[in-house]
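A single protein chain has been omitted from the complex, and every remaining protein chain is retained in its original position.
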Amino acid sequence: MGERLGFDHVTKIFETPGSDTGFVAFDDITLEAASSEFLAIVGPSGCGKSTLLKMAAGLMPPTKGKILLDGKPIFDPPPGVVYLFQQYAKSLFAWRTVIDNVMFPLEGAPRHQRGDLREMCRDYLKQVGLDGFEDSYPWQLSGGMQQRVAIARALAADPQVLLLDEPFSAVDALTRMELQTLVLQLWERRKFTAILVTHDVEEAIFLADRVAVLGAKPTALKEIIEVGLPRPRDQLTTREDPRFLKLRHHLTSLLLARNSGHVAAV
Amino acid sequence: MSVAGTLEGTSRKRTAGSNRRRLGKRVYGVVLIAAILLFWEVSSRLGWIVSAYWPPVSQIFQAAIVQLAGGDILVSLAATLRRAAIGFAVGSTLGVALGILLGRSKVLRIALLPLIEIVRPIPTPAVIPPLIMFLGVDDALKIFAISLATFFPVFTNTFAGVATVDDTLIQTARTFRTSWARTLLRVILPATLPAIAAGLRTATSLTLVVAVVSEMIAGSSGIGYYLVEMQYALRPDLMYAAVMYLAITGYTINRLFLVLEARLIPWMGKT
Amino acid sequence: MSQRSDVYRTSLLGLLSPAIVLSIWETAGLLGWVNPILLPRPSQIVWTLVELVANGAVFPPLLYTVALFVVGYVIASILGVTIGVAMATSETLYGVLEPLVEILRPIPKSALVPVLFLFLGIGKATMITVVALAAVFPVLISTFQGVRGLDPVLLDTARTFQTSRMRTIVSIVLPASLPMILAGMRVALGLGLVLVILAEMLAGEDGVGFRILDLQRAFQIRDMFAWIFVLVALGGGLMMLFDLVERRLVPWRGKT
Partner (left out) sequence: MRKVFLIGFAVMGLFVLAIQRATASDLEKVRVSIIPINDVAPLFVAMQNGYFRELGLEIDTTPSAGGAAGIPGLIGGSFDVVYGNVVSVLLASQQGLDVKVIAPGTKVDQRETDTTPILVRSDSGIKSGKDLEGKSISVNTRNNVIWLYARAWIKATGGDPDKVTFKEIPFPQVEDALRQQRVDASFLVAPFSVISRQKPGLTAIANPYSDIQPGVDVGQYITTGKLLSTKPETIKKFAAGLRKGAEWFNANRTSDAILAVISGYTKTDASILKSVALGAAPLRSDLTQVKKTMDLMIENKLLTGPIDLAKIIDPMAL
């Protein structure tokens, strides 16, 4: 079971040279992903979605407020929280083979377990469809395949919480759909808590249980909607569901800052 | 790949706060150096190290200051710098020219690259003894040796830099019906500049090394010869003082280079 | 470096220009255009070289030089990488070491050769120190720049897996900055060779540099050229070895 991850009145201010007040990235955000929930956060470009996720991963401390993992505040990257970077190419270790990249989180384990763990990693690679590429180097793979390696590596870390930072924004449209399906399947199987940050409204609706919408600067939480689409979801039928279309209309107009009347009905 | 850069150059984008913190930390470094110098002074004064070649630091500083008022060190240094400057100019001009030409022309590449690759690994001191017999021991020899040492890093970097110039750039130029020569001068050369600058910077330090080397082996003037001369004249204080001035020179040149680089190639490291 | 490979693919053509130069040289010698004492013909030099190799006389000085160089170079590489990483990852160590490094680095290391002779006397220790001093700074600087220039994503990745500081350095920082470290080591290779030859010339007991100057003093020009050829082979061999090692260690070079 995934762990709860919450933002408790989080404010982030960046120091800027020549300014006393600094730049306020977020002001007083409170938001929680329930255990094993798939939460999506959407917002316009530049609203600092990644910063929010980095704080959740413990890579960056909030200026005010707390990040709570199962109710306990975190300061450093906690075990069980795994971050899937947008720049997959940079987060993979170019000097390691695919299997060794996946093995990375497990290398703290005692030596005699390594063999079993390696087998496990092969299995993860199979799960993400990278059978037979174990001994390739990341740079020998396509972008989509590289991100699959990163996903397999995330699985190897046995995530309680998986943080997805626009993980599919750098691949082509078809690959993107395949990867979305893959992540959904893995999520359904492993039941970790997933927090996805994206600017793609359709992706958010397709994957998430709830979608949190961030507003313009200084970024604050605008609205949280329940998706409520049936699972398992399918790239064709789910996207044709009238509710999907309605949500898409609503979220898109929110992000474009247009007012649309019939939102409240949803 | 600017291997010869400074330490500080890398961290230029630090914020004011961390700079201040860093300055504070650097105090320890200065203290460390002061301690080393003090140890040197004391070890010599109290005779912990007995050698005619271990003068107290104060004596070296004194010699260095006396030299400012008039002495051989600055004259020697000027002679060395003049040769280094000419050799650097010749070597780097050839390096850039050949690097670009060979980078763009397959015919020239096939004709000249193997030759260059054969000559490249020779350590410069080795060519000085035979060259003495052809060029004598005067400027011709030293400038030749310095040019040779300057040429290779500049050439190699330019050549590699030209290879990475995106074809899109060249095709863009072609769509504007730009001539070959103009493309070379206005598109390829500027696009290669950061690589050239990196080569030049590696070359600057080599240039001084080889200038000193050539003066040591085939010496008659210049700071390299001066060092050997003082070794024979039993004047270690002047020798250390000369090394000190050389260090200052090397530091100044490197600084100057960085400033010019930042001025003239503002897009360095941005692409 | 893809441009270089097309030259070697057409290797026969690649041999053309050296062959032309050598034949001009040979002809000039045969026709007496140059003083044969000052510039022996390449065939004569090669013959002398063959003799040197055949009777084994080439090996002791060559091994001597190589040994001095390798020891100094290895010491410099280890020191350079260690100090470079230390300075790049610890603000305190940076503060302590930066002024010292900035003072020592700009000294042309050749100028230190006579000083070190006075200081350490003449012998292997001095030669090794000379090489190490010359080679350490390029390695140090580029290691520092490599580590400082690492992508934050890489380090964040390691942090999200709760990787310890030591393990981050060993399994992330070092391999990721390896291309830069090797770039520095490449510069150091050339510099180290220059310095070992210089030191041998100024006060050698043996070695290739010593031989070259010794033979010049005895006016045995043909043998001197043969030894210079040996040195060309040594320099070229070391560079090729370096390329080979680099390709093995950094197969991803230029691919990311």
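So that you can tell them apart, the chains are marked A, B and C in the order they are listed, and the count of residues begins at 1 in each.
The rule is simple: a contact is a pair of C-beta atoms (placed from the backbone, for glycine too) under 8 Å apart; a residue touches a chain by one contact, two chains touch by 3 or more.
Predicted model, so just to flag it, every value in this text is computed and none were measured.
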Visible contact partners (per top-of-document touch definition) of the missing chain: B, C
Of C:P60, C:G123 or C:G237, the one touching the omitted chain in the full complex: C:G123
Touch with the omitted chain, as defined above, among B:A198, B:A218 or B:A241: B:A218
Residues in chain C touching the chain absent from view: 37-38, 117-118, 121-123, 202-205, 210, 213-214, 216-221
Residue ranges of chain B at the interface with the undisplayed chain: 51-53, 72, 74-75, 78-79, 81-82, 85, 89, 129, 132-138, 141, 193, 196-197, 200, 217-221, 225, 228-235, 256-257, 260-261, 264-265
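Everything that follows uses one rule, which is that only the chains that are shown with their structure count from here on.
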Chain pair with more C-beta contacts, A-C versus B-C: B-C
Separation of mean Cα positions, chain C and chain A [Å, integer]: 48
Per-residue overlap in chain A, given as positions that touch at least 2 other chains: none
Sites on chain B at which at least two other chains make contact: none
Of chain C, residues touching chain B in the complex: 1-4, 6-7, 10, 13-18, 21, 38-39, 87, 91-92, 94-115, 117-119, 134, 138, 141-142, 144-145, 148-149, 180, 183-184, 187, 190-191, 193-198, 201-202, 208-209, 212-213, 216, 221, 224-225, 228, 231-232, 234-236, 238-239
Chain A to chain C touching residues, read off their complex: 54, 57-59, 76-79, 81-83, 85, 87, 89-91, 93-96, 104-105, 107-108, 137-139, 157
Contact set on chain C toward chain A in their complex: 151, 153-154, 156-157, 159-162, 167, 171-172, 175-176, 178, 250-252, 255-256
